[in-house]
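I am attaching a structure below and will ask some questions about it afterwards.
Right, chain A next:
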Amino acid sequence: MNQAGVSGPGGNIYDLGYQSYGGPRLGRRAASGALFRTALRACYGIGRGGRAKIVPIALGVLVLLPAIVAIGISALAAQAPGGGGAFLEEASPVRFSTYQGLILILVMLFAAAQGPELFGRDQRYGVLPLYFSRVLTRTDYALAKTGGLWVALLLLMLVPQLLLLIGRIFVAPDPLTGFQREIGTVPQFLAQSVLAAGLLGSLTALVASNTPRRAYATAIIIALFIIPPMVVGLIGNLVGQDPARLLVLFSPGDILDGTNAWIYGSIPDSPIVASLDLPGPVYLAAAVVGITGATVLTVRRYLTIRV
Partner candidate 1 sequence: MNVFGPLVSVTLRGVLGRRRLLLMLLLVALPVAIGLLVRLAGGRPDAGVILDNLVVRMVLPLVALVLGTAALGSEIDDGTVVYLLVKPIARRWIILATALVASGVTAVLVVPSAVLTGLLTAGIGSASLTTTFAFAVACLLGGIAYSSAFLALSTVTSRALVIGLVYTLIWEGIVAGLLEGTRFLSIRQATLGVAAALGGKRPGSEPLEPAISFVILAVVTVGALVIATRQLARFEVRGGD
Partner candidate 2 sequence: MTIDDPRMTTPPVVPALQLDHVSRWYGNVVAVNDVSFALGPGVTGLLGPNGAGKSTLLHLMAGLLRPSAGQVLVRGRSAWRDPAIYADIGLVPEKEAVHPYLSGYEFALLNAQLHGVAEPAAAAVRAIETVDLADAAHRPTGTYSKGMRQRAKIAGALVHDPTVLLLDEPFNGMDPRQRLHMMDLLRSMAAAGRTILFSSHILEEVERLADSILVVHAGRLAAAGDYRSIRRLMTDRPHTFTVRSSDDRRLATALIADPAVFGAELADGRLSVSTSDYAAFTHILPRVAAASGISLHEVAPTNDSLESVFSYLVSR
């Protein structure tokens, strides 16, 4: 609806050829998908300047290191004569069951660094009205961003484990036996990584969306992973097992330790978790409750935020 080329006695309006868009519009799903992709890219600093890539690249390299080291050890083991090879294999601290324990702190640092940027920036610069006045609903916004963070963390955990898988397949005497030997681990590390990404991601999203100031959000997320295990350890040692059993379900780090142990049938890394001896499905339930609860609260935050 524009006035084109109107002229009258006192003045003229000129037709600049300005037209409104009348073509097809991609609806909500496309918008959510675009926001999700942007969030995922932002986590890895793609499409941003060099400084935004430092943390993702540094942490990305660090999470790959154990896998590379393990492949190296496996390769040596395969070439070593006789029983020495098998011994070397067994002694390697890097396996799928221990992988999470090794890299969880790195993944947590990644979430603590990138999450606040993802959720806090839009709030700090006041651009939320620009998002909310589009087809995208507030829920879509919250879920798309959280989803982007989830997938970013999932990739961070899966890529090295896939690398480990491939390495072990090819290090075996022939790829086929290697494949058959290792294939069982795929659903295991997939499941654990999904749980870890989900729990880390939704808790980070919850904290970051409620704390626009980046430094505070980072500090709180790190504290959320470091303090509870200490508290659980103290309570377990000083008070007793029962209160510790209750408290451990509020400690994200310990929950993931528990699910890891259950999935792989191994002993948990943390001595206190091992001594508490809760059945695996309890940790799984706690993780699921944590993920859904945190996500619901994140959505609620964006539903009620005043822009």
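Candidate selection criterion: all candidates are chains of the complex that A comes from, given by their letters.
Following the convention adopted for this analysis, contacts are C-beta pairs under 8 Å (C-beta built on N, C-alpha and C of every residue); 3 or more make two chains touch, one makes a residue touch a chain; residues count from 1.
Because the structure is predicted, anything quoted here is derived from the model rather than measured.
Undergrad: Need the partner of chain A in this complex, chosen from 1 or 2. Which is it?
TA: It is candidate 1 that touches chain A.
Undergrad: Which residues of chain A touch candidate 1 in the complex?
TA: 215-216, 218-220, 222-223, 226-227, 230-231, 234-235, 238-240, 243
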